[in-house]
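One protein chain omitted, others in place.
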Amino acid sequence: MMTVPINWYLMLGAVLFTIGAFGVLARRNVIVIFMSIELMLNAVNLVFVAFARQLHSMDGQVAVFFVMTVAAAEAAVGLAIIITVFRNRETVNADELNLMRW
Amino acid sequence: MSPVVFMMMAVLLVAAALGVVLHRSPIRSALSLVVTMFLLAVMFLLLDAHMVAALQVIVYAGAVVVLFLFVIMLLNLREDARAMARASKVVAALVCGGLFLFAVLWFLVSAAGRGIDGGLEGGVPATFGSTELLAERLFTQFLFAFEVTSVLLLVAIIGAVVLAKRKLA
Partner (left out) sequence: MGIEIAIAVLKAVVVILLLLGLAGMLGWVERKGSALIQDRIGANRASVFGFAGAGLVNTLMADPLKFLVKEDLVPAHVDRFLHTLAPCVNLFPVVVAFAAIPFADTVHIAGRAIELQAVSINIGLLYVLAMMSLGVYGVVLAGWASNDRLSLLGGIRGSAQMISYEIGMGLALVSVVMTYGTLDLQGIVRAQGHLIGGWLPAWGVFYQPLACLIFLIAGIAESKRNPFDMPEGESELVSGYFTEYSGIKYLMFFMSDFAEVGLVAGLMTTLFFGGWQVPYLLADGFHLPWGATVALPGLVVTLLQVASVMVKVLFFCWLQILIRWTLPRLRYDQLMAFGWKGLLPLALANVLVTAMVVLAVQG
């Protein structure tokens, strides 16, 4: 039985990352932008775990552990910011949150 | 894992990821995100990363996305009238994303002999990816990062509570 070469995992990770990047750039709802960022982080997690499996090293999985923790912390703070913004501006549309734009 | 299983998982993952970025309603995007997290947890299991897979479900699918859903419910965000940015931005995003993806895929396809080749066969010890091994790494070599991460989480908790608190008039 042929096993899956590492390239396939990296390609899948790249595709997921690109989809997430597209979401960040092309969507207007700030919460969906956040979700796309989480998608990008998960694509990176997949690549880490695949490499950990190939190189027989647990360091990749430790990296995933830290990425998860940081992503959770960032999601919490980011969503708190979104709630505050919504309270003040009544919108979560990125195009309308343009107070600091030139 | 066999190529057939991998292709199935890959197709499902890409479909779920597209669901996240393409749905008009934020709730459907969040649910697609849950499906993505779950499928990734299954991928991790198939890659012998048991503890990480359990953590993926507990932390991401069970807490982070719940937080997203919670905020969507609190702000009562129903369907967006115009979900995508204006056409020029979408085209620019597609072009940039396409270029990036093409570059990465071309690099990976031509990487034979550059050290990123090779399969994932080769037996790992039965305890690979277990809690014990992960903890052993975490508390010896990465101890400092672990402690700093706990401080980071504390800062995030305090920050989130302070930011979301209603100022008593």
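Each chain gets a letter, A and B, in the order it is written, and its residues are counted from 1.
Please note the rule applied: a residue touches a chain if its C-beta (ideal position, glycine included) is under 8 Å from a C-beta of that chain, and two chains touch if they have at least 3 such contacts.
Since the model is a prediction, treat every value here as computed from it, not as a measurement.
Within the entire complex, contacts from the absent chain reach the displayed chains B. Contact with the chain not shown here comes from a single listed residue; of B:70, B:106 or B:139, that residue is B:70. Mapped onto chain B, the footprint of the missing chain covers residues 27, 31, 34, 50-51, 54-55, 57-58, 61-63, 66, 69-70, 72-74, 76, 130-131.
Note that only the chains that are shown with their structure count from here on.
Note: centroid distance chain A to chain B, computed from Cα atoms, is 6 Å. Considering their complex, residues 1-12, 14-16, 18-23, 25-29, 31-32, 34-36, 38-39, 42, 45-46, 49-50, 52-54, 56, 58-59, 61-62, 64-66, 68-77, 79-84, 86-87, 92-95 of chain A touch chain B. Contact residues on chain B toward chain A in their complex (touch as defined above): 1-3, 6, 10, 13-14, 17-18, 20-21, 26, 29-30, 33, 36-37, 40, 43-44, 47-49, 51-52, 55-56, 59-60, 63-65, 67-68, 71-72, 74-75, 77, 80, 82-85, 89-90, 92-94, 96-98, 100-101, 104-105, 108-109, 111, 116-122, 124, 128-129, 133-134, 136-138, 141-142, 145, 149, 152-153, 155-157, 159-161, 163-164, 166.
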